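Note that this complex is displayed minus one protein chain, with the remaining chains in position.
Which chain is which? They are A, B and C, in the order written, and residues in each are numbered from 1.
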């Protein structure tokens, strides 16, 4: 990955990124195939630490998109999308999204050199796991309605202490450093709390998608460090959401494409009534519909990444990301369900991977609030 | 049609009603086939007066559901549904819905013997054409939002005078007597105005569905007669809407079934790629989906009519009608569109009747406000 | 009619009042946050919980039977009461007013489908042996039809039955067998002549599941439980008198079973899945999540409820017809399609309402519990005939559309297998 003074916008179909895609795909096929995913998903940590280190050391995936100044390669969001698409396809269970996408983006957006210097190099090296949460009243992402669920007040010896509950925090049980958007007297404020902070209780939760972990955190007079300016977390969060929803869309496209490909292969292979079932028009048209949805989601995710990279000066990253978030969420959910339908009985067994994609699809769709939130977010982004 | 002291609830599949259905179907096939409908729909009045008289004289359709006391046969709503289903199937252009369903129901519900005695016998005989409108701010059915568009004030010599515009009145240009729900000082009030009243201007409107006519009425100091009690039109209107939406649902089912049957016949007849197109699974499943929608709408419309007839003491006519209105509206619209798709090119020509059903389907769906109104109406009926 | 309906009703009420408690509380009453937090289509529980439920179900069926309500429409020769479908419907609707154990584990497949099949095709001795035991609550029966390679194409079963004297030796693998792990008896379709066309070389056998060579293994479904089983048959010796129907005429036997299956699917909206489409329950769901006044959510609720209410009307009307002696036709497949659609829609609707609380279990009542239903919904579109098969039935049998060309029902099964394998 090269980066220079001039903005070079990567194209996902460039030779360089095709090579990256292939490298990631090969790596995941070798180190995180279905059997490995199934082993990890019932394990306690929810990811394979060795695979995680190798991702950092051999492929440099954690550092790919981070700023050069803090140990990153500044490869851009299109490159990130390529990586996430492959991770989504393989259902990689890893704290990549929480640490590299959510936490690192927040650190960069907050413009706090001290915090960035303290945390980003570790995130880039894969040695620090961070996460970010902006818990609202229902414990999930704060989407602007109601108050933030964690309150910050000045500590006796300076600094802040936190009280409250962050109900649904991605990788919250394993993160070394937890970034939170909390209600400070100055307004929504980004803070960080180490995973072993005093007064912090972390409870791993049962999840719909076993390849993606969540925890509930309760904070009681837990000391925290402010990142950026107090009261300034609003715009940071908006920027994080643009990046995170675009990144998620890429991951969703990867998963959706895996469903399409599996279903297509099965339709060619499975024989009923003396014919490959893919020769029946009902199956054929179902697969064509799946293809159309995947292509649409792919186009939206690509656009969002390209606009984030500044490829289209007229493009608005907020709009493109919000569009991608809606389209990819719905495409993945629908394609994951239809994949099971094409498979028939075998498709709804535990042994078949189809349900893992189904679980991931729903989990991804709801991660930042779901349909109730993402439609209004798009309208907000276009100013309606 | 017989009626007695005891409530006998008719079953649409009873021999008696099957005979009624056959009689109506034969009559319409003979007197209002497609060629006749096309002739009438470009004519000025929008219906064939001779056919209308014969409906009354030979079949007694106008009197069927009306109270015996006023020249009717009290045959019940299930019988009415059977008739409307056949009319919907034949796309009969006639003032039946406006006069027999809307106006007559309002007269009965208002419990005003004088008005009923004055108008119902003529409606039952087909010699009086009446209609009903409750124009809200947009000229269409008042669905509870905003004020009524026609205001009533006391006239100098007693009685009321009306001012305002009723923008979209079913058969408003041809009706002999126009019932209106207007804003009187006492509240929403049902009144009647003769078609030739002073200060009344009627303008026939261009319509989406040429087999169903609408007019715009402007009233300037137009004298009107109060029906029932001043301020008491609210419950009357609610009752009218229950009957009207149930009746409309039956008509919609008739139209939808015609679309299903036409499409099925075409799929058996049309050959492409050396096969009847109905042997292609995509066409087959499309028709199966159409069938499912029609069956569902049929069940809902039957239930609504049966509940209105008191067949199920626990049934709530408001709920059953609101359900039927939603389900039949959506079934008809969808089936009318798919009918065209099954036909391919020929289906979207003017010469083919498919578009007449498409037009009627949309027109019916929107008649009482459309999806925006009918979903909330159902929730209101179940008390949510 | 052997007993007047009024007298029958009095008798039923007397029985139910003596043996069960009448339900209290209207259907509209939902106490949000109270009671079991479970919304699912499947019934899997922990093995010990399940075993207990089966015992309770059997006991209740025995009580019914001993009091003359175990098999109302069955012939008196085999422990039935010799009454009509109307009596059965009346009994069912009265029983629904009481809190009684769920007997689905016996009733849905065994009494609902296998019983009528044995009655229609079994030898006298076999009927005597099994029917009273089944309707008396002692024997649970299951269906051994589907196979890994014969899913939608059921007539392609490959499990072999070879005659050896007075016995048949069965070898093969069955799958999607519900209740097999609680059952004592199975109805198996086997290939007895691969040189005949596929529908004409099948024979049906009743298989005592305690026989050597029967191996029942639970099959875990995506929602976590194991409602189904794989059943492996290895050199299972079945006496010839356990054959149902003639040799190679098993497809006709299977059709009897399938016809009865169609009559039992769809329509069902009670139980833990019924909640998902119950208006009072959904109303409370919206209230608990602060969405009762949101027009977008309301609109979707109304649309969902309208579809569900209409489907219930349809089922009620079909029941009324049944009461009037009209057998349900293939259009009953509509009911099954709608059932799957409505539950699927409800699951996604609820997901939209509870939002991220569906993806991780925060412990809040009525949120994460929707996941089990959500994860059951794909099965609804597949079990008991895929959506595609149901639509084919509607198109071909109700609408009379031509069959798909190029489906070979005439060649010997052996050749079909061969050519399918080489083309795949």
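Keep in mind that, in the parts below, contacts are C-beta pairs under 8 Å (C-beta built on N, C-alpha and C of every residue); 3 or more make two chains touch, one makes a residue touch a chain.
Predicted model, so just to flag it, every value in this text is computed and none were measured.
Undergrad: Check the whole complex and report which displayed chains the hidden chain contacts.
TA: Result for the missing chain's touching partners among shown chains: A, B, C.
Undergrad: Touching the absent chain in the whole complex: find that residue among B:36, B:125, B:155 or B:205.
TA: That would be B:205, which touches the missing chain.
Undergrad: Identify the residue among A:75, A:258, A:297 or A:354 that touches the chain left out of the display.
TA: Going through A:75, A:258, A:297 or A:354 one by one, A:297 is the residue touching the chain not shown.
Undergrad: Of B:138, B:261 or B:316, which sits in contact with the chain we cannot see?
TA: Within the whole complex, the residue contacting the unshown chain is B:138.
Undergrad: Please pick, from B:150, B:283 or B:335, the residue that touches the omitted chain in the full complex.
TA: In the full complex, the listed residue that touches the missing chain is B:283.
Undergrad: Which residue among A:74, A:163 or A:376 touches the omitted chain?
TA: Hidden-chain contact among the options goes to A:376.
Undergrad: Which residue numbers on subunit C touch the omitted chain?
TA: So the residues of subunit C touching the missing chain come out as 294-296, 298-299, 405-406.
Undergrad: For review purposes, identify every residue of subunit B that touches the missing chain, sorted by number.
TA: 138-141, 167-168, 205-209, 212, 214, 216, 268-276, 280, 282-283, 333, 337, 340-341, 344-352, 354-355, 358-359, 362-363, 365-373, 375
Undergrad: Please identify, in ascending order, the residues of subunit A that touch the omitted chain?
TA: On the subunit A side, contact with the omitted chain comes from 264, 267-268, 275-276, 278-279, 281, 283-285, 287-289, 291-292, 295-297, 299-300, 302-303, 319-320, 322-324, 326-327, 371, 374-376, 378-379, 382, 384.
Everything below uses one rule, namely that only the chains that are shown with their structure count from here on.
Undergrad: Find the most central chain, measuring centrality by the gap between its CA centroid and the centroid of all protein CA atoms shown.
TA: That would be C.
Undergrad: What is the distance in Å between the mean C-alpha positions of subunit B and subunit C?
TA: Here subunit B and subunit C have centroids separated by 42 Å.
Undergrad: Once you find the CA centre of subunit A and the CA centre of subunit B, what distance in Å lies between them?
TA: Roughly 53 Å, centre to centre.
Undergrad: Mind pulling the subunit B residues that touch 2 or more other chains?
TA: Residues 281, 284-285.
Undergrad: Two-or-more-chain contact residues of subunit C, please, as numbers and ranges.
TA: Expected reply: 388, 391, 404.
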